[in-house]
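Complex shown without one protein chain; remaining protein chains in place.
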Amino acid sequence: MYKILSEETDKSGMKVLNIDKSDLVELMEDYKNRRYYLSSITGVDMKDHIDVIYHIHNFDKNDYLCVKVSTSDEKVPSITKLWKAAIVDEREQYDLMGIVFEGHENLRRILLPDEWVGHPLRKDYDLNKVQYISMDRDGNEHVSFDDKEGW
Amino acid sequence: MSLLFRIHQWFSFLGNFASYGLAYLIQSIVVLIFVALSFVALIYIFRKYMARIQRRIGPNRVGKFGLLQLIADALKLIGKESILPENRDDMAYKIAPVIVMIATILAFVLIPFGDLAYFGSLAVTHSKVTLVLMFGILSIIPIGEVLGGISTKSNYALLGTMRAVAKDISFEIPMMISVLAIVIVSSRSYVTGDAITGGLSLSGIVSNEIIPYGIIEPLGLLIFFISMIARASYSPFDLGESDSELISGYTTEYSGMRFGFFYIGLFGMVYLSSFLISLLYLGGSNGPYDSYVGFIYLFIKTDILVLISFLIWVAIPRIRIDKFVDLGWKYLLPLSMVNLVYAGLFVLYIR
Amino acid sequence: MSHWIELNIGPVHPATHGIYRFRVKLNEETVEDVDITIGYLHRNAEKICELNYFVNNTIYFDRMDYIDAMNMELGYLRAVETLMDMEVPERAQWIRMIMAELSRIAARMVGIGALGLDVGMLTPFFHTFHEREKIQNIFVEASGGRQEVNYMSIGGVYQDFNDTIINEIKEFIAGFKGKLEEIVKMFTDSEIFWQRNVGTGVLEPDIALDYGVTGPMLRASGIPYDVRKDSPYLYYDKVNFDVPIAKSKDNMGRFLVKVEELRQSVRIIEQCLAKLPEGPYFNPKAKKSAMLLLKGQGDVFTRVESESGEFGVFIRGDGNVKPYRVHARSPSFKNLAVVPIMAKGSLIADLIITIASVDAVAGEVDR
Partner (left out) sequence: MKTGDMGVKTTTLEKALEWGRSNSLWPLTMGLACCAIEMMATQAADVDVARFGSEIFRNSPRQSDLMIVAGTTTKRMAPRVKRIYEEMPYPKYVIAMGVCVIQGGPYVDGYSVVLGVDRVIPVDVYVPGCPPSPQALTYGLITLQKKIRNETDR
């Protein structure tokens, strides 16, 4: 049985459940059985740890719920088994934030090319290091820091 | 008296053979120049007409009222680089637009243009089998398209070609059967009921067509019109090109004047199909005083048909390929059979 | 025996309204599998938002769903105003509602026109854009921008409505009612359009929910969910409008739902114009000189109904003048993910229409 660490209301009047990440799948399964659907996944880099925020939604009761998990080793269990919507969301958060969703079958980058270095939405991502993308004849993309290999 | 014979008389000092040859050549050129000019005007009208339907103005900056727009387009296409794709099948790639172009030109030479005042008949070809020749040529044009599509080795072109072939097969049979019905009907004069000859030449059919065949067999007119839209491949039957799906179908990899040939072929087919419909079903150059102004009748009928075609072009969405094949085999083919039987019964009746 | 062709639709292709790439596996004409690649318009708006002041970020939201800019702004500003506990004066709220609905109409006009192009009808495109142009003239009058308007600002709107704008809107609404029916008639009078839309791109409601699909696509699958109705923002609870649904779940259902929503939008605008009160049009706390000093603390997630679905904005503020994290839950991103399911087994011509009926905007998918 899952344990809710604390419960609060955020500024928009939404109920927030803080839970431990080991309870995540169990809690989500419970809510799935209550006809909740996944709306969005957000990762927030807090420098020493990463907050992963799930918004789930019940269409019958029109109830929005926010589930917060924090992780210090960048790893969170995947919930793609429960909702297919998580497939693209988790890929996006992996791409931009570098959160590894354990159990995701196809955890590739989605917005940036596969070879991209770093996760841009991290606070320690260096914007001054410019990366260039080139493409060979077959359409495969290559990333390098050397501007001569660009276009 | 025909224009050909008059030119032959002017050059009679060259001897019989040479003067006839020269006469054919000159008249072909004259006719083709006329066709080309009217063709330019046609595309100009199409653009203006389309713009008018779409609340636009259309070309109006190049020359007076934008009249020179097409000349500018042609000049540009001539000056354009013609890119050769790397994986092409060289000969097929180069020959395909030429086939389309030549076939289109040849088809125009076969048309009996009717009489015009002093010149007499403007027809170039006085063969007795122009109908057969005409539909032979109409079947050559798809070969150019298929060659062009397959030889470029592009997936879009390949898909476009597959569609074009499926389309051609499914409409050509109803088209030919409805033409057969015309040949049957024109084998007997419905004025006297006597058997007449010349049913395999376009001019023979026209000369017998006092009442337009479109009135005698409206079903045939419908089938033939639909088939001709498919042959000219504009919307709703532009399956081979389908701009929004396959970029531009079998012409995807063509550039410069080679593409220009296909482009001319497309609009030329619209014009040609209108000519054919007005010849076979709407009485061609027949009308009051047709030995003086028959040509004008033909021209007016054709132009009205062209405008109707353009209206269809801009207003109707593209049909899906499987629905089109259904249409061809399940509706057009049985209907054309019915039409054929009806034509036979009609001939029996007037006898 | 099967003949495989791998067709590459996109990134630049007339049928992908935006730039994404569909790698379609074809068995002759039948679609066996679709693989979607996105990210060609990834403009890192979320990163740049962290570098800018709260008030400056509106422009990046304008450019997310770039055809429906007003609703995007509204989505962002709702979040920011909730975060800052900023009251919005009554007049400003009504003005926002009018603008949001006008923007929805403008966006739909693009979508419907492009659908026409995709089925091979050239004409409706020009008529819909003519209507859109009129809306853009209203936007120019109000904000100076045609498409990316940047009209709303924190605590109100950039500029008050004057009589010219109100008259223009009234004139537009009066003309649009008839014009809409005319445009719809162009489509629905065509037998071929029905043939191509009915029964293609079927999306079952449970799949739609599972994938997080919202907006007209969800409503066309039979679920009457509309943020405007279910959790009203602005004054959507004070106006009468209906949420249309379709039972057919296919492309035609989506088209008809979109059209019916246009009629409802017109209804909403008419009621708004009648109820528009006098008063201030921005909150004095957010006057221009104080704008850069606005601070926010805490988490907030709000959502609005944009033209393609439920647009949610998550903002975390750390008590600074810049947001700590901004995340947009973009509807098109989710809607696009169901295209492979909708298209499987259909012909390639159906795939094209399905893509058109999803009406995903690349700017919002990739952000």
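We call the chains A, B and C, going by the order they appear; numbering starts again at 1 in every chain.
The rule is simple: a contact is a pair of C-beta atoms (placed from the backbone, for glycine too) under 8 Å apart; a residue touches a chain by one contact, two chains touch by 3 or more.
Quick caveat: nothing in here was measured; it's all calculated off a predicted structure.
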Among shown chains, those touching the left-out chain: A, B, C
Residue among B:Gln27, B:Gln69 or B:Ser151 that touches the chain left out of view: B:Gln69
Residues of subunit B (touch criterion as defined above) contacting the omitted chain: 47, 51, 54-62, 66, 68-69, 71-76, 78-83, 243-244, 247-248, 251-256, 259
Touch list for subunit A against the chain that is not drawn: 112-113, 120, 125, 127, 130-135, 141, 150-151
Absent-chain interface as seen on subunit C, which is shown: 11-14, 18-19, 39-45, 47-48, 51, 59-60, 63, 66-67, 110, 125-127, 129-130, 132-133, 136, 146-148, 362-363
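Heads up, the rule we're going with is that only the chains that are shown with their structure count from here on.
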Gap in Å, rounded to a whole number, between the CA centres of subunit C and subunit B: 46
Centroid distance [mean C-alpha coordinates] between subunit B and subunit A, Å: 61
Interface hub residues of subunit C, defined as touching at least two other chains: none
Residues of subunit C that touch subunit A when the two form their complex: 38-39, 42, 44, 46-47, 79, 82-83, 85, 207, 209-212, 223, 225, 230-231, 298-302, 310, 312, 314, 316, 324-325, 327, 329, 333-334, 337, 366-367
Of subunit B, residues touching subunit C in the complex: 50, 53-56, 155-156, 158-159, 162-163, 235-236, 238, 242-245, 247, 314-323
Complex interface listing, subunit C residues touching subunit B: 5-8, 13-15, 26, 28-29, 116-123, 125-127, 130, 186, 190, 192-193, 195-196, 347-350, 352
